[in-house]
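Here the complex is missing a single protein chain, while all its other protein chains stay put.
Labels run A and B following the written order; every chain starts at residue 1.
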Amino acid sequence: MMSTPLIRLAPTLASRNRQQLLALLPAIAIQLWQLGPQALLALLLATATALLADSLGLAWRRQAIWPSLRQGDALLSAVLLSLLLPATPLPLLCICTGAAILLLRQLFGGSGSLFHPVAGGLLLAAPWLPASLPHANLPLTLALLAGGLWLLWRGLLRWHAPLGLLLVVLIALPVGSGWLLGQSALWLLAGWVMSDGSSTPITSRGRLIHGQAAGMLCISVVTLTTHPDAGVTLAACLLLLSASAPLLDSLTLSPGRRT
Amino acid sequence: MTLVLRLLLLLLAIWLLGKILRSSAQKLRPATTSLPPLADRIDALLPQTQCGQCGHAGCQPYAQALARGEDSINRCPPGGEDGIRKLAALLHTDYLPFAADAPPPKPKAVALIDEATCIGCTLCIQACPVDAILGSAKQMHTVLADECTGCELCLAPCPVDCISMRPATSQPADWRWGYPVIAIKAIKPGSST
């Protein structure tokens, strides 16, 4: 029996993920150009690990493997992680990717997981990252910006949370947060992680608050402590705020007016 | 001296705390007076078939017995397991499976009088707890199907056994456009293209 509706007015999960991957293509190209074959190897290894970990998790949860794998969530996460951790040793990248997928995605119920595996993977890799401040990577940032704008134009970017974050960063410019704008990790997390539905609140107001809170937390930590890496800090903030998303939901959701 | 003072202070603090707790408990107590009596609330959950399968003379007496704690909640077959769950929730007791000696639940049925056999004795009219049978002496009787609760109390008194129970199903003719429909599977008479 065929289910209603019979026409679709919005892309499915799979096609959304495909388009988000497409939007990442310029950034991937820039990274390949900058880092050479090592980046390609990292990308392929991360992808393979993510797919394997996802299949394992699905099998363990007794879910149908192929239909879920086809959606491309794990693939997208792997590509994002390989872009975020360009210079890390390959075994570390694989461990982080696999652990993130298994612990943060599958353990919390697959695609509806409250915690984004990319943020988790970044945080897992944090202790081994170089302590020095990564320098601004302008071409990569521009490529990411272009991809994000394309997504926005296609109507596929849930822009409330990223907007909240950017607003806070812009307001905090006098404090000296300007260097954050040059960090490609910030743009990647803002455009591809914060625009995700399951790890953010449902309502637009909730998402705006989520983005602002993430921005404020991140800037406070970056300016008040000596930890230099904006990406890792933001990832930690995002995980913290994801945990509070249900609270924000319960505060901002209401059955609405009765007619 | 200070020890005595401390003890006094402690006692004072305990007394104050007790005061506060008592007054807040009074304020926060749920308004039980606005609720209807327990028997009425139980009665509202019972299926009102008035069939007497629980051993009482109707739903209200059973509700009263339950409210007094004199009977168990698993004696109402028409209410089904769902009914037992609701009663358990209301009375803050555990769910009980149906009593072994209670008749098993049946799907809802409606009495039907065989009009050819009926002799018009009015005995079933006197037995019907919800006045769902129409007729008068020596006249044929009939059951108002919409009002019949399916209690089966009219079956026993009938001297000619002309009453039977028919399952109460919604007819396909009840279907109206725009209302939710109960799925009925079609038998494919022809081949589809």
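In the analysis below, a contact is a pair of C-beta atoms (placed from the backbone, for glycine too) under 8 Å apart; a residue touches a chain by one contact, two chains touch by 3 or more.
Note that contacts and distances are computed from a predicted model.
Participant: One chain of this complex is missing from the view, so tell me which of "Probable sugar-binding periplasmic protein", "Amino acid ABC transporter permease", "Ion-translocating oxidoreductase complex subunit C" or "Glutamyl-tRNA(Gln) amidotransferase subunit A" is its UniProt name.
Facilitator: In UniProt, the chain that is not shown appears as "Ion-translocating oxidoreductase complex subunit C".
Participant: Over the full complex, note down every shown chain the hidden chain is touching.
Facilitator: When the entire complex is considered, the left-out chain reaches A, B.
Participant: Among A:S111, A:S220 or A:S244, choose the residue that contacts the chain missing from this document, as touch is defined above.
Facilitator: In the complete complex, the chain left out is touched by residue A:S111.
Participant: Which of these, A:P91, A:P127 or A:G256, touches the one chain of the complex that we don't see?
Facilitator: Only one listed residue reaches the unshown chain, and that is A:G256.
Participant: Can you say which of A:A64, A:L149 or A:L247 touches the chain missing from this structure?
Facilitator: Reading the full complex, the residue touching the unseen chain is A:A64.
Participant: For chain B, which residues touch the unseen chain?
Facilitator: 43, 47-50, 58-60, 121-122, 129-132, 137, 146-147, 149, 172-173, 175-190, 192-193
Participant: Counting contacts across the full complex, list the positions on chain A that touch the omitted chain.
Facilitator: 1-13, 16, 64, 67-68, 71, 109-112, 155, 158-159, 196-198, 200, 202-204, 253, 255-259
Throughout what follows, only the chains that are shown with their structure count from here on.
Participant: Any idea how many Å lie between the Cα centroids of chain A and chain B?
Facilitator: Whole-Å distance between the two chain centres: 54.
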